[in-house]
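A single protein chain has been omitted from the complex, and every remaining protein chain is retained in its original position.
Labels run A and B following the written order; every chain starts at residue 1.
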Amino acid sequence: MNWIDIGHIDDVPLRGARQVKTKVGCLAVFRTGETEVFAVSNLCPHKGGPLSEGIVHEQKVTCPLHNTIFDLNSGESLGVDEYRIDTYPVRVEDGRILLDRDAIAQRSAA
Amino acid sequence: MDTVIDARVKTFIQVTELWIPDGDRLVLANGNYGDLAAFETATRAISFGKGEGLPGKAWAEQRPVVLKGFDGSYFKRIEAAAEAGLTSAVALPVFDEDDLKAVLVVLCSDSDERIGAIEVWSELDGLMMLDDGYYGAAKHFEWVSQHTHFPRGQGLPGGVWSARTPMLFRELGSGYRFIRADSAGKAGLTTGLGVPVPVPHDRQFVLTLLSARGTPIARRFEIWDARPEKVGKETAAILVDGICERDGPLWTDDNDAPPRRVTANQGNIGKVLATGLPVILSGAPALTEGYSAMVALPVYQGGALAHVVAWYI
């Protein structure tokens, strides 16, 4: 994989998120634990709510617009309506958050 | 292990007896009277109602009771005690929440040589204060104790109170400082056992047994943890701390070996687990680690047997 450093873990508040702009759209990077991060598409497929603004609980986020809950592991919604958001490889190394450049590029090619 | 190893030593406690409720009376279940046969005979003839005599008072008042000097008191066996040279006693009720399981009574005789302490501490205004205690000849230590109080977490009484578990302190009088260390050192006190005494009301009591080398209360102490939080669902207990004059330390740091474990009915501690009652053994019976007598006392917490403390002499 081809990792890019996008920032320090402490730049993302605990149980919060920050946006990352990419050529293929906006991603949301979530911090669910001291050194636990997830990267998913920022856009809720329901009505386009910015997921990075949602409330983060355990490894889930609730969309700020209409309360759809997504599991950040799978990208799948919980509840009756089924939605899915893209998830992206991300990891933390020495306090730096790293995104996989290839994964972002692959989506653009698709 | 079944042989008695040392010559008889002069012990701080002369008599230990166990009273259990039978209907509305407390009857003698067992006792260690040493060579005080006449006192034993006198005792076997009686029982106590609630509020009656020392055991009945501990039952009625739902608290440990210290009685020093029997003459003119509510003590029922004054004459027999006087003949046996017994002058003081401590009665310890064993409650499982509201149920009285037993009353443990220890009796001591005054002498200039006998040093030790049996203390009852109770909480007053957020501090553990001395309720009463029997000290034998350790008069200065008695005075110091009467003028000492322990906030939560401090010293043996404060430690037992806040940790809600029996505790064993070593080398009470040595360089490192037991709070009453100076005086304890001068009195020759070495090992202290602190035990929480749960009662049906909210008041907090702690019993301490402070043993001196010359006239020991015990030469081996053990603390067993029987809480399901520690041993799981099986009725069992693990030896969490202990010290023995002969075997040395009785604990493991659990990087080497798991602690000793007994299950219900396994040995004397197992008997306490199975019956929920204290055990008193005397006359060098089996399974008492080579000592001639032992006492094992259950400590209840939240409606279940939580710990067993045992002392051997």
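Everything that follows uses one rule, which is that a contact is a pair of C-beta atoms (placed from the backbone, for glycine too) under 8 Å apart; a residue touches a chain by one contact, two chains touch by 3 or more.
By our rule, contacts and distances are computed from a predicted model.
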Undisplayed chain, where the name is taken from the UniProt record, one of "ABC transporter permease", "Dihydroorotase", "Nitrite reductase (NADH) large subunit" or "Spermidine/putrescine import ATP-binding protein PotA": "Nitrite reductase (NADH) large subunit"
Given B:Lys50, B:Lys68, B:Arg152 or B:Arg203, the one touching the chain that is not displayed: B:Arg152
Residue among B:Phe70, B:Trp121, B:Phe141 or B:Phe169 that touches the chain left out of view: B:Phe169
Residues in subunit A touching the chain absent from view: 2, 4, 6-7, 11-16, 18-24, 26, 29, 33-36, 38, 47-50, 53-60, 62, 64-65, 67, 69, 72-73, 90, 92, 97, 99, 101-102, 104-105, 108-109
Touch residues of subunit B, complete complex, unshown partner: 151-155, 158-159, 162-165, 167-172, 174-179, 181, 202, 228-234, 241, 243, 248-249, 251, 253-255, 302
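To be clear about the criterion, only the chains that are shown with their structure count from here on.
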CA centroid of subunit A to CA centroid of subunit B, Å: 62
